[in-house]
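For this depiction, one protein chain was excluded, whereas all remaining protein chains were kept in their positions.
Let's turn to subunit A:
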Amino acid sequence: MARVLVGVKRVIDYAVKIRIKPDKKGVLTDGVKHSMNPFDEIAVEEAVRMKEKKIASEIIAVSCGPAQAQDVIRTALAMGVDKGIHVDIPAKEFETLQPLHVSKMLAKIAQDEKVDIVILGKQAIDDDCNQTAQMTAAVLDWPQATNASKIEKGDKDVTVTREIDGGLEVIKCKLPVVISADLRLNEPRYATLPNIMKAKKKPIKKVTPKDLGVDTAARIEIVSVEEPPVRKGGTIIPDVDTLVAKLKEGGFVP
């Protein structure tokens, strides 16, 4: 049976209208509803299903972030994960934390915890990087299966169906492996209230990047964060000829 590691990131809830800080150095997070990154929920669900099918023996959820990151670990525990690891990163440092940092930390934990399968969301809905799974595989020098829509575990390998442009690709990877979850992999369950109560008793280990030997000092500087341009009002034109003329004028058609 496999030991599975899942990554869970705390992001601003998908339903929240994002607002930018007055100094344009980031987005407002205080008092804003946060949730587990939806793709990470899919990763957790897949791991829990593996455990229910007796394919996985233990599931560990990791979140890198400030103290509130524990909220999403608790959610993962309530969904059926066995234990959590919180990599404590001060809020200020978290703003400039990059996928490379996270992948190094995940790689170290994967080795320490002797996991066989790492499942991560394909991207986080806040920064949309889509890098962490790939980089984690690279740091570990393990095979990678990204954008998975189906995972079947064999004895010493996994068969993963990947969503690629224009179709599906089926690949087979040796274990250990890093997989990233795509939207159609599964439909995550919601945590039931009794499981939320039980999750309170499950352990969360707290570590620092230093414990994992990772230097999280900022490598980038946020110069400016801007709102998307506001949509300009449309105009009604009298006929098709005017429309064609306008489109040509704007350079939209040759």
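The rule we apply is simple: a residue touches a chain if its C-beta (ideal position, glycine included) is under 8 Å from a C-beta of that chain, and two chains touch if they have at least 3 such contacts; residues count from 1.
Just so it is clear, contacts and distances are computed from a predicted model.
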Chain not present in the shown complex, as UniProt names it (candidates "Very long-chain specific acyl-CoA dehydrogenase, mitochondrial", "Elongator complex protein 5", "26S proteasome complex subunit SEM1" or "SKP1-like protein"): "Very long-chain specific acyl-CoA dehydrogenase, mitochondrial"
Among A:Pro22, A:Pro194, A:Gly213 or A:Pro254, the residue in touch with the chain that has been omitted: A:Pro194
Candidates A:Ala78, A:Met105, A:Leu120 or A:Val158 - the one touching the absent chain: A:Ala78
Absent-chain interface as seen on subunit A, which is shown: 35, 71, 74-75, 78, 190-194, 196-197, 200
